[in-house]
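Structure in structure tokens, see below.
Entry: chain A
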Amino acid sequence: MNWALAAPELVLAVSALGILLNGVLRTRDSTILCTVLAVAVCVITAVLVIDTPTATAFGGLFVSDAFSRYSKLLILAGTVLCVVLSLDYNSRQRISRFEFPVLMLLSAVGMMVMSSANNLMTLYMGLELQSLAVYVLAAFARDDIRSAEAGLKYFVLSALASGLLLYGISLAYGFSGSMDFSRIAQAVMDPAGVSAGLTVGIAFIIAGLAFKLSAVPFHMWTPDVYEGAPTSVTAFMSTAPKVAPFVVLLRVMFGPFGHVTAQWQPIIVLISIASMLLGSFAAIAQTNIKRLMAYSSIGHMGYALVGLAAGTQTGVRGVLVYLLTYVVMSAGSFSCIVAMRRRGLAVDKIADLSGLARNDLTLATLLAIFMFSMAGVPPLAGFFGKLLVFQAAVDAGMWTLAIIGVLTSVVSCFYYLRVIKVMFFDASVAPFDVRSRSLSVVALATGAFTLIFFVYPAPFLGAANQAARALFG
Partner candidate 1 sequence: MRDFFTNNVLGILLLTIAETLAILVPVLIGMAYSTFFERKALAAFQLRRGPNVVGPFGLWQPFADAVKVFTKETIVPAGASRSLFLLAPMLTFVLACLAWAVIPVNDNWAAANINVGILYLFAISSLGVYGIIIAGWASNSKYAFLGAMRSAAQMVSYEVSIGFVLVTVMLCVGSLNLNDVVRAQSHHWFAFTLLFPMFVVFLISMLAETNRAPFDLPEGESELVAGFFVEYSAMSFALFFLGEYTNMIMMSALGSVLFLGGWQAPFGLTFIPGVFWLAAKICVLMFFFFWVRATFPRFRYDQLMRLGWKVFLPLSLLWLVLTAGYLELTGTLPMEAL
Partner candidate 2 sequence: MIVAVAFYVFSAILLGSAAMVVTSRNPVHSVLFLILAFFNAAALFLIAGAEFLAMILVIVYVGAVAVLFLFVVMMLDVDFTALREGFQRYAPVGATVGVVLFFELASVLLGWRMSGDVSAAVLTRLPSHVQNTRAIGQVLYTDYFLLFQLSGLILLVAMIGAIVLTHRGRHTSKRQNITRQQERRVDETLQVVTVRSGAGIRELGLYRPIPVGREPVLAAPATTEVSTIVAQDQ
């Protein structure tokens, strides 16, 4: 039974319970203490993750390899950033409660289990744990009707997606005879022997996971939920909970279904193209920055899917680097969006950013860096992710994908640059409230990463390469 392999998850889960107990038993408000503890626990878990060896545990239900370690570190980083940036926002919105960091930690446990899944059941359990916590977080501002709506919408649609996923899993199980990834891979070794049932199963599994990724055509919930949920939660939703389903998708497609590439590649290509197109065109008309970020995330998932569609090891490496830069950029942009409040009220219109450069040059510059990076302007971090996935597509001979990717990137530049134009060239309005130090720390750290990633990308590229090799090895 090799418990040690799951030590990071165990430590994280048990500490989350401890923090919860601490919060419940203390009579005074202990949100700050719980948040600090949550960050500390994430750091300890990250150290444990680095230390775990490569092996399988729990009778093959759970696997730890370079790929899972890379994804777990990414998930933990995203969680820490969001826990920190939510602290100030929540207390100013009067929704700060000690359960908030606890739910984020439990969600992180789910995501880590997902990235270590070596069995379709483990995958599903992790996914549900992750999603259930996020549903609650989305409705966290329970007195705000929009937040309640966001939570409900996300819950209902996501439950449907989980149903599709389960249905896919049951079909895959029925037609391959196992839930275990390696046994499924053996069972479907010969692409000629793949039945229609398995193909339908794969399609349903992709649909379920694509919903969590908010890839077109399963994206409908994204703008509304992003807009309605508290911004701190939106920030969380656009970082770690995007990474986990993606790495699971990678593992499922290249693990059990690695021999039946022909069955899933067209679906992924289609989803990827649709996401890139919708993400770039639908975002143009947006006036709300949170909705803009929602469409932007749809687009980004489309770009990242290009790497998966390529179906090669370089493609996976590209995806992993893309996810890394995406998490950092997203957390950074949201730390700027969270700072948008005037006279105690949170504002989220793009017009509210008007002339920000004159009032708060640091914030404007940081947001500009993130927008440029999201648009894929060299030499910022976002450029490398896009470069690697497009390169992988070209290497795999998928010219159409690469060309559509580049063209939609150009289109998406329009709305990213519009934000920058509004901040730097429009008439200034009243300044924002003084932002807290925790936000500045997150924004500066992520900004610095985005800015100087190109100077020394080798360790990250190396880690991504190792992780990708683990998936194919």
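We adopt the following convention: a contact is a pair of C-beta atoms (placed from the backbone, for glycine too) under 8 Å apart; a residue touches a chain by one contact, two chains touch by 3 or more; residues count from 1.
Quick note on selection: all candidates are chains of the complex that A comes from, given by their letters.
Keep in mind the model is a prediction, meaning the values are calculated, not measured.
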Which single candidate from 1 or 2 touches chain A in this complex?
2
Interface with candidate 2, chain A side, in the complex: residues 1, 6, 13, 17, 20, 57-59, 61-62, 97, 99, 102-103, 106, 109-110, 113, 121-122, 125-126, 128-129, 132-133, 135-136, 139-140, 142, 151, 171, 177, 195-197, 200
